[in-house]
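Excluded from the complex is one protein chain; the other protein chains are retained at their positions.
Each chain gets a letter, A, B and C, in the order it is written, and its residues are counted from 1.
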């Protein structure tokens, strides 16, 4: 398995979703193997998510073949828990016409960040994770990401061979194989420094 | 050679440039083999080029590694010849700070479309051509092209194996090998129909 | 009184607000006499309000002197009542940093449009009403309104004499005195036809 030769690239562990919207059945990560995945995490009352992140996720969902790329939203609530409920999210999705599957991240039950958000080490919203066809994290980005770079990363992951390329959202888009022990792009801290969130 | 197995994908013939700007030496297509090429053809008095096409070419030039992708501009004058001169173009480039190499397409000497424009069958400006690392035309697009799709195409061409993928700018981004006799994406007429210029 | 000579221009009746946010004390229309008023009515889950209407109201609030112009928001809920609560609105205002006073329109108690919305004959959200210094309705507009036209109307109302000008948001901005019996601009139906949103 490719990932065993590249221990610095973790396979993303499963998310923990309490409710799914916009999909007839629950979705788990294992079922998405073989397709590139864009995971867009957001909160319905996050201005940057509404203005930039979610419209971009929708554009990606419209632009790519479902057989090659899956777009999944994850509602990762870490504030205003009392009003960002499932019913509120349902109304929000209806009004904005988001068409991709959206999971409600399981609350931690103590008013903190939701469970998957904590598990994945997300810094805030919007955050996006790109997974290659083996489920390995190839980008972990907090904040805005321009369409040209995101498109390029998606194109590389869809068309590329399965050997690990090193991709990031920074000025250069390197395809050299990651050296053993090379800095892992998908660490939140690393990404936030190198990917240059706007 | 891959291209010999895919006769429907022509290698782009050389351009005919009378003057080069923004480059210390003339550039020919042969010297770009091994890199993906974005050829952006424009006129300095074309509103769509100034508002959309040239800024996009500049963004691509800034976003990708020069070792992987070459952005080349081509000033293909087919109207207002008396005022879109080399000196005018030089002032235009200076004021707008375009930083990628730009060639002046050789005039036909009779007031019609410039020579390379005619040779390549360009319908107007802006037009862009994407070439893979073997110099084969993978996209021939007239009009606007959104960043997400352009980025995806560039990423596919940079990361992909050398076997011909079929790429276009339409809603789906197919990677299935082109069947023998499949419609050629790079024909101007075909592209204008299928790529859906905005 | 000017309005007695212009019966076709109604003084807007008082709104009925259940809760005020972003203001130390309730606001009534009578207290705003002498100032031009921009009343922006919205719902927190209305995409057009979030993308266009509310940012424009905020820009107006920042651009004009409070002594000349008052910007007032009104949350007129007519759908998704269970989730567009006062607490949800408070979180929304906090996240988006809206800085002008916002009133919660009194619910009708039966799940229909809120009371002031019905009283004013609003067609939906976003809607804006412009009142002159006498509290007369000078524009009643549903949908988007460009900044140039809105700015012009506000400038006319602030600088103009108290005699009624006829203002609308259409292509021409007429200042001729309204003839007796002239079509009333502030009727919802009339505005929607003549003001030509966008």
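Note that a residue touches a chain if its C-beta (ideal position, glycine included) is under 8 Å from a C-beta of that chain, and two chains touch if they have at least 3 such contacts.
None of the values given here were measured: they were computed from a predicted structure.
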Chains in view that touch the one left out, judged over the entire complex: B, C
Per the touch definition above, residue among C:45, C:60, C:91 or C:128 touching the missing chain: C:60
Chain not shown: contacting residue from B:46, B:60, B:74 or B:117: B:46
Positions on chain B contacted by the hidden chain, ascending: 45-47, 50-51, 80, 82-85, 87-88, 91-92, 95-96
Those residues of chain C which, in the complete complex, touch the missing chain: 56, 59-60, 62-65, 68, 146-161, 165, 171-175
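As a convention for this text, only the chains that are shown with their structure count from here on.
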Category of the chain touch graph - line, ring, star, complete, other: line
Chain occupying the most central position, where position means C-alpha average: A
Most distant chain from chain C, judged by the mean position of its C-alpha atoms: B
Intercentroid distance (Cα basis), chain B paired with chain A, Å: 32
Chain B and chain C, separation of their C-alpha mean positions in angstrom: 50
Overlap residues in chain C, where contacts from two or more other chains coincide: none
